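Quick one: the structure is below, questions incoming.
In this view, the complex is presented without one of its protein chains, the others remaining in place.
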């Protein structure tokens, strides 16, 4: 007799567990199937920035979605700590996007026009406040943006979902899914499940499920390499965002610095050359940090997408099959709102998101199935 | 020309850096001399419990001191985060001391008499609330007690002291100190400093400074071994305290479990046998935890003392030489109040602590110096 | 245009890379496809014992195969070091199987009858030579058995295969294979390859390929947990093999101790309870080791099989499709001979192995395909 579930979620990163959390809280039971361990891939590699404005040049529905998601973290921080006693490490000291040449400064000034609520910091003020930054121009201060600790946040979503009745199967791969009368028959390495709805949230591994369901594969696995320093003293509290890299002062004293971006590289190593280039970029602008202790480096494969937007929504031809992937480097930022959107798609009749169309899998070209399901 | 400092602090663990923080904040400049890296020894090994009541059977001046210190952490948590952006990981879900036999239950009932503000939880209630604990008796709930993250707390004290002007010399050993006209001449591996006052806060390594200054050596280095699990779900939010061990649910999802206690063992390894005994004790009482993932184990050398009380105060014969050591397993708990006491000794004429005599180095027998300074 | 290869090998553990090494050396070019990193799963978790006799109670064709494979390591050790400068860590101090009760002693005595070349060590002699073993009975000394360092051995096979022209694709999953005219069309996450022959050597993940090709799935994923001590001194040079555990003195000074055996557990964590049980077993027999430093623990998923024999050979119905899996805890031991067998199957017309039938996939029951390829 085959086990039956309401919603099966493929992929136990922060997106999958956020979806699981919101669904279970709304009374829809889930099974998350994760091929290795929860949060061990792109989630763990992320710096955790909530960069609403650094990821957007213009006010837009996508920018609005980012803002909504970031704002959800305030309440979530308390709720998840209460349910799981895990602290998601929300930092609210703001973010500064810093120009290093006049062209960049003009870009930032234009962004300030777009987002009047942001604060402009003049070059003089920047050089006064941050004397260890070499020749900074004007900068944008985004006081509401910050960061969370991705591993903790994913673990908190996971445990909160389990608290509300969710289930989790780790170290198991979904081999195939097939539309059947009652929903989807899902073939795992260890057996078969029947699910009413299926959500694909397996990040950079999601591509095969587009191909297998007759859609253009929008996923561009994109490697990112980071490193961390453990400075002997505090230089700044805000997240600093430069053109080629960023510095995130984590709540345990580390500075997480990222990131390279290498499309179509699926390898999980940090190359010597990638690390050297990133360090050279950082120390050219912040020479004083070169004297601080190196702590660690790592990499992750982000799920880029062909049009630089996530794919969130229902399959155009297969009802009950949802995608929630392609978040590139906004997976941590967008996890809460993605969880809510998928919950609303599954639970509600009305889905109140203006971004719905823009993010819909329906925008992808269809083709013959390239892989048998 | 010899460098001069107001206060030289021997030892850069949490005690040394707390003292440095409070002194610099009060305008007294310090140099902390640490033989390896800050917070890398007993501080880092600690579970971070703020066990005001688990460490005291009776209301006493020492109990009062513990309580004062614990209460300081609330304000400190905000202050240190503001100065350093480091989160000390303060958890305030309370602590439960749990009896597992009738004799132990009677002891706890007696403690409840001593501390009427604590809450009694009946055996029935305990078994209902914590069904995965095997055969628990009645328990004491101490809602104000909690824990901090020791490494973060020490690092925050360190950076806050540096912020206020303190200095730090790591990877250097104090070879000798000698009373001179202006205070103390301190011989490091790399040269000589003159300090008006000297504070010995080098934990389990402090013993030689008692011997070298004609005092009975009160320090009993006492090894403690811990391990951690990373449970797949949340069992409890409170710190659980049993007769032979405790479980501290840290804010990143780990359970830190401690600890063995081996007097006069200075080795820094975790033995297979020590770990096995601790695990056997834990899994006998909480059998379900045996299925949870092992994460890490480690050990530290706590500075026990001959009369089980810290030594905090001025040397009876050498004015300007202070001790702040012997905290055994209360170093994290007592770091704030120890810092304040030493600051008050050095800065104020009046020292308002009733515990002053009880903790004074003057209680130690004097003898001929066994080691030349 | 689809890329074409002679042999595609699914799985880059020690078995896959040994096959790749022998094939390339014989002029057959290969592509190894590994879902994560080479040698990172069961290979890395293994203790590396070459336990020809501990794994066999009776002389048999299987025993002969084990012996052949062990003997190959002597020459391989030099050859691989020469090709790659990697030392596979071959230790030839022999292995001792030790009885701890009279029933066990009788079993070992019977084994001595089977294998007259082995040496018997009396209980008296054992207690004299190994005074730190508690109450040992008689023992069997297998002077030719030893161990290698699995990670090094796999890496050496890998690099030697690359030296001979082999290719390696890591971080990629084989989604499906389909029989076509020229051989097999293999669907990866990143595209399609055409291979003349395909070898399945993906250890505990191999099961799906049996199911997908109409065979009974013989694979029983079986978790094994190990730990290591780093003793302060040398106790013994031989590998010690007891009924429930073994101790392997590695060439860097560690003692690797294993292993639990949990069928159908695919999780990759080491549970507290598993570790405690293993340590309790070891310290009951070797109490002195309880004082030695714990170093690490880990686990791996071994590919057990339903009849406790590996599956090595060609698919009964699909020519050009080979299996080399199900080695349970003999993967390191049997890697060389498995590589040679698959090479002989693919390269030679005559396959001179008497074990051929016994290990053949043809012994498995056939059924309808449960998963579409």
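Should a chain be cited, it is by its letter among A, B and C, assigned in written order, with residues numbered from 1 in that chain.
The criterion applied here is as follows: a contact is a pair of C-beta atoms (placed from the backbone, for glycine too) under 8 Å apart; a residue touches a chain by one contact, two chains touch by 3 or more.
In this text, all values refer to a predicted model and were calculated from it rather than measured experimentally.
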Seminar exercise, completed: Sole touch to the unshown chain from C:5, C:168, C:186 or C:262: residue C:168
Seminar exercise, completed: Which of A:279, A:312, A:334 or A:364 touches the missing chain? It is A:279
For this session: Out of A:92, A:125, A:144 or A:292, point to the residue that touches the absent chain in the complete complex.
Result: A:292
Seminar exercise, completed: Touch rule applied to chain C and the missing chain gives residues 81, 83-87, 89, 91, 93, 149, 151-152, 155-156, 159, 162-163, 168, 232-234, 237, 249, 251-253
Seminar exercise, completed: Against the hidden chain, chain B presents residues 36-37, 170-173, 175-176, 187, 189-190, 205, 207-208, 266-268, 301, 370-373
Seminar exercise, completed: Per the touch rule stated above, chain A touches the missing chain via residues 227, 229, 269-276, 279-280, 282-283, 289-294, 297
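FYI, only the chains that are shown with their structure count from here on.
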For this session: With centres defined as the mean of C-alpha atoms, identify the chain lying farthest from chain B.
Result: C
Problem set entry | chain A and chain C: spacing of chain centres that average the CA atoms, whole Å | 39
Problem set entry | chain B and chain C: spacing of chain centres that average the CA atoms, whole Å | 48
Problem set entry | Overlap residues in chain A, where contacts from two or more other chains coincide | none
